[in-house]
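First up is the structure itself, then whatever we jot down about it.
Taken from a larger complex, these chains appear in their original positions, while the remainder are omitted.
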Amino acid sequence: MTIKIGVIGTGAIGRDHARRINQVLAGGKIVALSDVNRASAEAVKADIAPDAVIYATGEELIASKDVDAVLVTSWGTTHEQYVLAAIAAGKPCFCEKPLATTADGARRIVDAEVAFGRRLVQVGFMRRYDAGYVALKEAVRSRTGAPILVHAAHRNPAVPEAYITPMAIHDTLIHEIDVLRWLLDDDYVSARVLYPRNAARSHSKLRDPQVVVLETKKGVLIDVEIFVNCHYGYDIQCEVVGEDGIARLPEPMAIQMRLGAKLQNDILTDWKDRFVAAYDVELQDFLKAAAMGTASGPSSWDGYVAAITSDACVAAQDSNGSPVPITMSDRPALYS
Amino acid sequence: MTIKIGVIGTGAIGRDHARRINQVLAGGKIVALSDVNRASAEAVKADIAPDAVIYATGEELIASKDVDAVLVTSWGTTHEQYVLAAIAAGKPCFCEKPLATTADGARRIVDAEVAFGRRLVQVGFMRRYDAGYVALKEAVRSRTGAPILVHAAHRNPAVPEAYITPMAIHDTLIHEIDVLRWLLDDDYVSARVLYPRNAARSHSKLRDPQVVVLETKKGVLIDVEIFVNCHYGYDIQCEVVGEDGIARLPEPMAIQMRLGAKLQNDILTDWKDRFVAAYDVELQDFLKAAAMGTASGPSSWDGYVAAITSDACVAAQDSNGSPVPITMSDRPALYS
């Protein structure tokens, strides 16, 4: 069975997911495209999806009888409306981050999906599909004993001037916020932000680096270094300290070299290379669940929790090192 | 465009490749199956390829108008006849190792393909598609300087009693024989085999371990340790020493743990896990070339060279440490 997919938003990520569906993965076919910039949709049709029909609006695409499932890869501000429309149409829907631009928006999606009564939404938190994190989660489950501490780091070589302090949460920490909950099978109860002096390569509207400290319901203490002007490379670190021992996220595959008086291997410098394989697995999971009329993986609820956690972390950026509580309603049974 | 694939031989590897085509990769569909044991083909149809037609013989499958391309995954002794039939039919053909059971048989396939005038055959040397070897080849091309020495090892935890000395070449070294030629872009001129004492876990009909020494046209000296009762794991090592430095094949991805007074990570124990991702890439490459009516990757010529090199290595196992020359005719232009 081939799932017929419509893509709303044919920018870089929409185009790339269309390529995956049509040229890499089994089980799906791009049959519909839509973009506010119609030329963008035309180009994807020409290059990747010659059989696709172009729709004037995302809503029309979602409503089409020819479309089984939807990828929402439009601007973030439009995610909520398309996801709600897909739920209303009862169609599985993969939505890139963020699920919505506010926690309230994400909550409306959760409520709609709960009302519908079946999972239809997968949020694009791709790290859960990274082979390294999957192996780390298994190690935490079976080898380290119950987790007590997590030490993590998220480092970028550089960011542009437009990147200001809250973006360290919304654009950067957001990945740790989701993946660490999943890794630990736990939820957050508070956030703190601590700052060293600013890095020389940062600028006046960006506190960089920062250390975000999260506490969980089960009592795990997490520190995450966010350093987006670290200069040396794109580097994701995660170490879980458990009752019996410690497990560490693997470094990306690299050739070890002996060269020029150095034992060395390359560190990535572009974030796009780090989780590239995970995108394939993520969409494969979407196609598999969509074939059964549902969704799996990161849920609307996860998108909602990420939103309220982000809000708390941003508040903590201005709370002078004091903890900001993170509260949420009970998890609906649909997501248990 | 979807390539319609027929599979000849529906044992473990044929079934697994059928699964890849139908459930993992884009661009192909299993439409035909054949096996001397018809029940095996029926089972693959039932589990994986419900739309496939079952043919009484491989020849009938190859001849069918509904089949665009063929996977030959039957017993090794039948490979030559099916590959020759596919060439005669002008259909792209993926053939698992060995291409033929003799160098003469492989040569007949080369001659038929050359006479046909276009590449149609891909041999299942999957290591060339392993991300580690691909990165190693790039490092050798761009970083180490011209290669001078290669140190390699191919270790299995254990083999059954039926595994006797020549199988260390035909079943084990065969992978290094192909991948090292490709890695170095070179050909072999001689082989030697040196033995230490036998390992205690070996048996009277198996010299284990053994060190195979190969010399290439460009003057590279290669030593490969074959140790199929190494006990501790399945472990593939490869280190290229060049004019400027050394590059080493990456270890498989693993979680580094601190546990029980050891800094440790798992070593694989089952060969099937080591190159599992490479099989996907290999078949993806086959589908891509087949869509254009041809084949790429490891060729009939590579299969032929592997066969004559293997024969020389087996002769060298009994030549008391003296070198056995490896000679071959000129490479046909089709494979240049």
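A few points about this structure:
By letter and in written order, the chains are A and B; residue numbering begins at 1 in each of them.
Keep in mind that, in the parts below, a contact is a pair of C-beta atoms (placed from the backbone, for glycine too) under 8 Å apart; a residue touches a chain by one contact, two chains touch by 3 or more.
Keep in mind it's a predicted model, so treat the numbers as computed, not measured.
Every protein chain here is a copy of the same sequence, 2 of them drawn, and the whole complex in this file adds up to 4 copies.
Here is the rule we use: only the chains that are shown with their structure count from here on.
With rounding to the nearest 5, the Cα superposition of chain A on chain B corresponds to a rotation angle of 180 degrees. The touching residues of chain B, counted against chain A in their complex, run 21-27, 131-132, 135-136, 138-139, 143-144, 244-250, 253-260, 284.
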